[in-house]
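All protein chains of the complex are present and in place, except for one that has been dropped.
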Amino acid sequence: MTAIRVRINGGEVADDVPPRLSLADFLRERRNLTGTHLGCEHGVCGACTVLVDGEPARSCLTLAVACDERAVETIEGFAGDPVIAALRRTFHQRHALQCGYCTPAMLITARDLILRQRAGSEREIRDGLAGNICRCTGYTNIVTAIAEAANEIAKEAPNAQ
Amino acid sequence: MKAPPVDYIRPRSLTEALDLLANAGAEGRVIAGGQSLLAMMNLRLASPGLLIDIARLPELLTAADHDDAVTLGACVTHAAIEDGRVADPSHGLMPRVAATLAYRAIRTRGTIGGSLALADPAAEWPAVLSALDAEVILYGSSGRRELKCTEFTTGIFQTKLAENEIIESARVPKLSAETRCGYVKLCRKSGEFANALAVVVADPRRGYWRVVCGAANGAPLVLANTSRLVAEAPRDPDALRGTIGSDLDHASDRHFDEFQRNLHTVAAVRAVQQVLV
Partner (left out) sequence: MPNDQYGVGASLLRKEDDRHLHGRGQFVPDIKLPGTMDVAFVRSPHAHARIRSIAVAPELRGRVFTAPDLPRIKPIRITSHATGTKAPAWPPLATDKARYVGEAIAACIAPSRGEAEDLANAVAVDFEVLDAVVDAPRDMHGSRHLIHEQWGDNLYVERVVEGGDIEAAARAAEITVTRQFRMQRQSGAPLEGRAVLAYRDHRLDEVVVYASTQTPHTLRVALGEFLDIEARCIRVVAPDVGGGFGPKARLYPEEIILAALALQLDHPVRWVEDRGEHLLTAAHTRDHHYKVTAYADRQGRILGVDAEIVVDAGAYGLWPQGPYQEAAMAARNLPGPYTIANYRARHYTVATNKAPLGPYRGVGRPGACFAIERIVDEVARAVGRDPVEVRAENMVRSEEMPFTTVGGMRLDNGDYKESVRLCAELLDLPGIRARQQKGEPDGRLVGIGFAAFAEQTAHGAAEFVARGAAIIPGFESCTARILPDGSVVLMVGIQSHGQGLETTLSQIAAHELGIDPARISVRHGDTESTAFGFGTFASRSMVMSGGAVARASRMLRDKLCRIGAHLLQCDPAQVRCAEGAVLGPQGSVSIAEIALVAHLRMDGLPPGVDPLLDATATYEPAIGTGVFSYATHGAVVAVDPETGFIDLLDFAVAEDCGTMVNPMIVEGQIRGGVVQGIGTALYEEIPYDEAGQPLTGTLADYLVPGAAELPAIKIGHLHTPAAATEYGMKGMGEGGAVAPPAAIANAVRDALASIGAEVNETPITPRRVMAAIRKAREAAAQP
């Protein structure tokens, strides 16, 4: 067992974990943050995507012990985050989710695309979603929802461009 | 699957890391981004006894901009290269390549050193750095040594990395401003491993031309005759195809079936065409 201190959704967490424990399992099994999902555990499907130090990362390919002294954000966080709020609105309005399993990771990936200004066109958004599999929606509505949220965000903060 | 049991330690310095590696013997394995190693452990295809985490070692995160080269620390991430957050010796080629590598969430953790050390035949960096005539700087119990990338990678998942040695950095010569580069990655699904990879660097000012094929059933393949032909700005497409095919056929350490041979040929032709215009 290894002692770790991780900042999760803004709160300090101290725990003792087996080194082999993935960040995904640490969040799901030890912190009861089950919004992060597992679909493959080899980094392809994207359902486990969280933010580590502000950047998207595969929690299935990240060890919990490697997150010592790092900041992790999961779908349960983002309180007050305007980009996630806009995305939640447009995903709902555009029917961009069906079973909901890929949705938390889609939102986190989409937020990253918008913040890095990689959501400017349908092509760009589709390329940016390459690492997030959805088996239900066929992606059309997800792309529309992200484009709309990106527009909303761009209008609200034109000086931040 | 879940990874098998393993121990973990995060040294605070490079020297400490090497000591740990030496003491651990065959059971010890360095881990940087872990994007390949942890995937293998999750499939129970790898079961090291001790993971030595080097991802945060400041010595490995440097990016030094010299007169004629850029030295990138082994733990510089693909995303850092993609975003242009580190000096770029390649006038855009490396960021362009980085953007096609797996997915963003992998790129934020995966490292250039990790890619070189693993030597997955379908990986991008071994082929690109071979095309750029880069060197790896290795650091081990017997000190530092440098090897050309073309010599460093010897086969599928095989390199000249010695026991108790790690990749410290990659030193990439700076391309002239007028350099033209070609890069073709053929795959069906965005972000997957390449089915064929071709990289062309044409830097007449430095008298340097090189054509490399990756995802080629072995170490990255330098197409020697094609490289010389590119220097002559060939106009005859059949001659180009023929020279490429002959270079592929002369790779004695590997075999291509008809489909693969054709695919590598087409990738190389198209990469060359990006350069000639």
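Couple of notes before you dig in:
Going in written order, the chains are labelled A and B, and every chain counts its residues from 1.
Throughout what follows, a contact is a pair of C-beta atoms (placed from the backbone, for glycine too) under 8 Å apart; a residue touches a chain by one contact, two chains touch by 3 or more.
None of these values were measured; they are calculated from a predicted model.
Of B:E59, B:D83 or B:E192, it is B:E192 that touches the chain left out of the display. Which of B:L14, B:A46 or B:V266 touches the hidden chain is settled by the complete complex: it is B:V266.
Looking at chain A, the residues touching the absent chain are 18, 20-21, 28-29, 32-42, 44-45, 47, 74-76, 88, 91-93, 95, 97-104, 107, 122, 125-127, 129-143. With the whole complex as reference, residues 1-5, 43-44, 186, 188-193, 195, 259, 262-263, 266 of chain B touch the missing chain.
Methods note: only the chains that are shown with their structure count from here on.
One finds 28 Å separating the Cα centroids of chain A and chain B.
Only residues 1-8, 10, 31, 34-35, 38-39, 41-43, 51, 53, 55, 79, 102-106, 108-109, 189-191 of chain B touch chain A when the two sit together in their complex. In the complex of the two chains, the chain A residues touching chain B come out as 2, 18-20, 22, 25, 41-43, 46, 49, 52, 55-58, 60-63, 65-66, 68, 109, 112, 127-128, 130-131.
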